[in-house]
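As you look at this complex, bear in mind that one protein chain is not there, while each of the others sits in place.
Then we have chain A:
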Amino acid sequence: MNTPDVLPQQRRENPDPQERSTPMPRLVLLLALVLVAFGIDYISHADVNSPSAWGDARTRAELVGDRPAAGQGVDGAAIYAAMCSGCHQASGQGLPGVFPPLAGSEWVVGKASTAAAIVLHGVSGPIEVKGQPFNGTMPAFAASLGDAEIAAVLSHVRSQWGNSAAPIPAELVANTRSLHADRSTPFNGGDELAQLP
């Protein structure tokens, strides 16, 4: 290939760079030793035996937290936000025609054992709430929530949005649970609930 014209820009620049073989500065070698020592130290103190599902470097104590005695101090509002508000809404108003309201609901502020039974086993079929008919399905929470948690979330909804019924103790939930121990299906609408003792 013919040599193209050399541009003035190419002519005026310095030659291509090269490297000298100067020895490595001692400081860099020292730094290497310090870093390797740090690595060995860090690894030897690392917690690598916890199950990874707990999250990196988390201990059992940290995850359990200072859990209060049963029933006392379980955060009903947090359970409501996580498990209930998807249907009944944060406002407790439900969705008209689809999900019944909890605010002012006769089922919520009514008999405590019936309210506990609803949360434990769910409801399927027609039910009338505050004069409005609903016909849907509420899931059962007997398997996923403990007595103290159900008591806390019921006490929470019974005290919110203008409701002012008495709190429900965990013992009452436990009693209701044993009463319906052999039930495996949801309650069949408002009619069956109304006949509960």
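We take it that a contact is a pair of C-beta atoms (placed from the backbone, for glycine too) under 8 Å apart; a residue touches a chain by one contact, two chains touch by 3 or more; residues count from 1.
Keep in mind that, in the parts below, contacts and distances are computed from a predicted model.
Colleague: Absent chain per UniProt: "Cytochrome oxidase subunit I profile domain-containing protein", "Aminomethyltransferase", "ABC transporter permease" or "Heme ABC exporter ATP-binding protein CcmA"?
Modeller: "Cytochrome oxidase subunit I profile domain-containing protein"
Colleague: Of A:48, A:61, A:143 or A:181, which residue touches the hidden chain?
Modeller: Spelled out, the listed residue whose C-beta touches the missing chain is A:48.
Colleague: Can you name the residues of chain A that touch the chain not displayed here?
Modeller: 1, 3-25, 27-28, 31-32, 35-36, 38-40, 42-44, 46-50, 52-58
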